[in-house]
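One chain of protein is taken out of this complex; the other chains stay put.
Letters are used for the chains, namely A, B and C, taken in the order the chains are written, and counting of residues starts over at 1 for each.
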Amino acid sequence: MSHIASQRSANSLEFRYAQTRAYSLELIRGLSAEDCQLQSMPDASPLKWHLAHTTWFFETFVLGALDTPPPPLDPRYRILFNSYYVGVGERHLRAERGLLSRPSLDEVLHYRQHVDQHMSALLATGDQSGKLNELIELGLQHEQQHQELMLTDLKHHFACNPLQPAWRDAAPEHPQAEQDKSAQQFVSLAGGLCEIGHSTAEFSYDNEGPSHKVWLEPFQIADRNVNNGDFLAFIADGGYQRPELWLSDGWDWVCSHEVKAPQYWQHRDQQWVIFTLAGEQPLNHGAPLCHISLYEADAFARWSEARLPTEMEWEHAAREHPELGGLFGEVWQWTNSAYLPYPGYQPAAGAVGEYNGKFMINQMVLRGSSCATPNGHSRPSYRNFFPAAARWQFSGLRLARNP
Amino acid sequence: MSHIASQRSANSLEFRYAQTRAYSLELIRGLSAEDCQLQSMPDASPLKWHLAHTTWFFETFVLGALDTPPPPLDPRYRILFNSYYVGVGERHLRAERGLLSRPSLDEVLHYRQHVDQHMSALLATGDQSGKLNELIELGLQHEQQHQELMLTDLKHHFACNPLQPAWRDAAPEHPQAEQDKSAQQFVSLAGGLCEIGHSTAEFSYDNEGPSHKVWLEPFQIADRNVNNGDFLAFIADGGYQRPELWLSDGWDWVCSHEVKAPQYWQHRDQQWVIFTLAGEQPLNHGAPLCHISLYEADAFARWSEARLPTEMEWEHAAREHPELGGLFGEVWQWTNSAYLPYPGYQPAAGAVGEYNGKFMINQMVLRGSSCATPNGHSRPSYRNFFPAAARWQFSGLRLARNP
Amino acid sequence: MSHIASQRSANSLEFRYAQTRAYSLELIRGLSAEDCQLQSMPDASPLKWHLAHTTWFFETFVLGALDTPPPPLDPRYRILFNSYYVGVGERHLRAERGLLSRPSLDEVLHYRQHVDQHMSALLATGDQSGKLNELIELGLQHEQQHQELMLTDLKHHFACNPLQPAWRDAAPEHPQAEQDKSAQQFVSLAGGLCEIGHSTAEFSYDNEGPSHKVWLEPFQIADRNVNNGDFLAFIADGGYQRPELWLSDGWDWVCSHEVKAPQYWQHRDQQWVIFTLAGEQPLNHGAPLCHISLYEADAFARWSEARLPTEMEWEHAAREHPELGGLFGEVWQWTNSAYLPYPGYQPAAGAVGEYNGKFMINQMVLRGSSCATPNGHSRPSYRNFFPAAARWQFSGLRLARNP
Partner (left out) sequence: MSHIASQRSANSLEFRYAQTRAYSLELIRGLSAEDCQLQSMPDASPLKWHLAHTTWFFETFVLGALDTPPPPLDPRYRILFNSYYVGVGERHLRAERGLLSRPSLDEVLHYRQHVDQHMSALLATGDQSGKLNELIELGLQHEQQHQELMLTDLKHHFACNPLQPAWRDAAPEHPQAEQDKSAQQFVSLAGGLCEIGHSTAEFSYDNEGPSHKVWLEPFQIADRNVNNGDFLAFIADGGYQRPELWLSDGWDWVCSHEVKAPQYWQHRDQQWVIFTLAGEQPLNHGAPLCHISLYEADAFARWSEARLPTEMEWEHAAREHPELGGLFGEVWQWTNSAYLPYPGYQPAAGAVGEYNGKFMINQMVLRGSSCATPNGHSRPSYRNFFPAAARWQFSGLRLARNP
């Protein structure tokens, strides 16, 4: 991760710590302990686990780095709430996170308070080192990532319940987006030798750098994300039945899972409805297409006689044309770039170095941010990544094409 | 099921209804809503689901049989809490019962109250028909079965938590059983033409009848169940490494699951400990062996130069020698009989007819009852049944042999 | 196995050895080495393997029992062609039998000749012991069992080839059976205390004894096997879509495998055709129903308001009414008896004792014999056994019912 600007006052970090930690609690407002324990698939963790794991991060990497770390509230939490940091020791099985009725939600909230008190004391002194400040900043960014996962995971959990529970009356998705009847317009970019990657003094993850040159051929990119109406035309044209539109793995995936529509779409009584965090809603043609796999994104692009942008094209376009619609805050946009290290990439030393680098295989990059991304967690250099078949994130697409 | 004795007063049924329903609630005393939602494998349901499903049974088969059934508290419960009665319509997936955070435990308890009030009103009138009384009786027996499952399922759920939670400080198992150092003694029975199956006016399930004749050769049966000390000798003698002791399917099971001991046994720091409903305990050599598959029971019997009894031998011995130790209240005892219909067996008409008959394939019979069986739910003709590999029930064995 | 009658001359055994061994070769006449190597599922072995394994049996259990066994042609065959006799040592994986291009078919035929020469020399002396004669007899019976499997396995292998190869122009099945338009008639039997199991001096497997008493209630049994026409009525009546007709495991099997007809049936161009050892044939309504699982047999019986006989009923009826149609030589007839030991059953000592007893779990008994059963391999006490879902054998059913 990049160095944190020296001008950031300790107060500011203290404030942001309080603010970020509070927002995680805000997300579970109105949910029961039972809701917070659900785990509907190995990839989607219980909300209670997210609350505990983000706390574990501060306890392990920040408080644990002090000369005299405070005694743990419960030493067994070190194993229970470790996600994948093998450098920290044994882990609890990911697929069995939903089987932890103990510690209870109340106990986890108490654990949060316990760590928050120690963190508050640390932040109040204002004399923590730059290295420690970086770890705290990383912890906050980490918690923000999990805040988005709390929403995508909860949506998946709730969708498995035939009662179709709602998180809130108003969904973070865009079901009321105005119908955008205009066709997509393509913006042309000249390419050439461009600078890609994070280069400012602001925080970034290690995988966003080093900043480096890439050569781009001229390309065009759409001025908005593909919307539901666009995708309905693909379905109506037999998109899910035409192998020539699909990558080979994609076609196998369509056949073996009998995929006929994006995740959370249901065709009922002659109309499409979608499951949202506000419960079931009629499909809005103008809202951005969401919950699709890379395979669907790629097939739609081929059907459109276009293609997905690379992550470099996306980032370059986002910097040159920040006015493009829906870059941030709508849906993550699949790119046709594999998640691999930039030239000169070096993971951070120690266990926090496992944050990003070890996942650089078998995943594709998504750019932008979604309706579920917390404020302040978006930037042009941000690299999100998921396997090509993943659909439970707020994932959509923006078209690109050659001139 | 047999006819219910006409002398049983409506009052008595009313009393037993209250008592049985209350005992289900007693079982969850001290547990949280989170505990009651756990589902650690498809076969082991959440306790909340058991509480709801037993209620659903009364609502569907008793209140639903009235001329004017009361309005349902929530019509969607009809699907959510149906277990396997296809005659009643759609069902919710068994493996996803743990994903129902809604309805909450509180709502399920409210559902119980709702049905209990209607049942109370019905029972208070005292003029329900014999047919209805039979269904109520069946509902109570059904709830008692689920009370045992609540304990075996909870044990499995808790065993998946590294924190090893305890249900109560005192376990229903027999960890403090006195060491029985005496060898098993075998009682001899002459066999001949015997009567098997339920034949009294008391309640029984349909699968316990009709009472019928079977011819038994002379046999011997042990005066106590096999205990942990007996089984340790089998382990010490390489029992789990010697294929000649095992049925072919059993040996495949041992190899593919790397089985080295009964379920819930752990060898740690040079000694055996077991997980119980009171948490982890040292292994008591004198306590009855428990949580074994039929494969383990069969291999142990072969190693002992003995065999499992048939269910007919067991029942005949239990009637002739009720003084045999541990027939009831210790562990269910595997027999070498497949679960199949008795001659002339007819399932009850309608959906309640699905109670037993449709499971008569690929299962083996266990006889007796266990430490988790509710009072009044044991009798010599009772036929319990599970697949040969099942171990999460309180299942043990008693040896038999030829003279 | 029972004792072999002392009056059987060594010559007779010599003759039968030659005859039985020759018939295995007759079965592969017209097939290529490539045909004989096919393995279409783990349960269905290559014909080359059957030819080798039956030879291995004589080499291991007969020649290997001599004071000075002849040197093996290839010591590695001891592992390669062992099926499941753990007492004999290591085995080659069942599912990988089709991956043995070496030894070639020619080498396997040479192996047969090698063992046959040594067996001939042994049989010519005529002074082998009674114990050895029993093992030779067991080897011949074992080879006959495999001769039936050679046909059922080959049928499965060939059915996977879109070219639909034929074994012979004339199928051993009964596709030209005359249409039997008469309804099934039921024969009544009084039951009572009956003797069941093998009791003559002729050969039998150990699992057919000891002969013992069973008590049978009065019952009725059909005078012919269910035929294709009967089963078409079941299909037409929605038999595969009505869960109430099925055992619970059976219904799961129907749904997960999307079963809509017996194995090898295809509905094409508005008519049913079946794949046979003579290639594809139109379905003959009068021919015995074949290639069904126990689940289908049981569901058909329930739909017919009848049931499957027990194996004891079947055997008793076959002895009392040998004139019943289709007892032998048509299809194996599923019974509703689990494959379990008879009272007093003792497996033979040593590795041959693994022949039958270790499979006595999770299987159901079929009685009679099929069109593929070699001459002389049928008798009323014969117990065939397969898991309830198995369909690749020539398996059908005969109805029974209560009076």
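Just so we're on the same page, a residue touches a chain if its C-beta (ideal position, glycine included) is under 8 Å from a C-beta of that chain, and two chains touch if they have at least 3 such contacts.
All of these numbers come straight from a predicted model, not from anything done at the bench.
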Query raised in the report: Can you list the shown chains that the absent chain is in touch with?
Result: A, C
**Report entry** Omitted-chain contact residue, chosen from A:163, A:278 or A:360
**Finding:** A:360
Query raised in the report: Which residue from C:13, C:51, C:100 or C:365 sits in contact with the chain not drawn here?
Result: C:100
Report summary line: Residue list for chain C contacting the dropped chain reads 32-35, 37-38, 40, 76, 79-80, 92, 96, 98-105, 157, 160-163, 165
Requested in this report: Spell out, residue by residue, where the missing chain touches chain A.
Outcome: 84, 86-87, 193, 212-217, 243-244, 246-251, 294-295, 298, 336-338, 340-341, 343-344, 354, 358-362, 364, 388, 402
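To be clear about the criterion, only the chains that are shown with their structure count from here on.
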Query raised in the report: What is the shape of the graph in which nodes denote protein chains and edges denote touching chain pairs (line, ring, star, complete, other)?
Result: line
Query raised in the report: Counting shared numbers against all numbers at the contact of chain A and chain B, is it over half, same, or under half, different?
Result: same
Query raised in the report: Counting only C-alpha atoms to place each centre, which chain is farthest from chain B?
Result: A
Query raised in the report: Between chain A and chain C, what is the gap in Å from one C-alpha centre to the other?
Result: 58
Query raised in the report: So what's the Cα centroid distance for chain B and chain C, whole Å?
Result: 37
Requested in this report: Give the residues of chain B that touch two or more other chains, as numbers and ranges in rising order.
Outcome: none
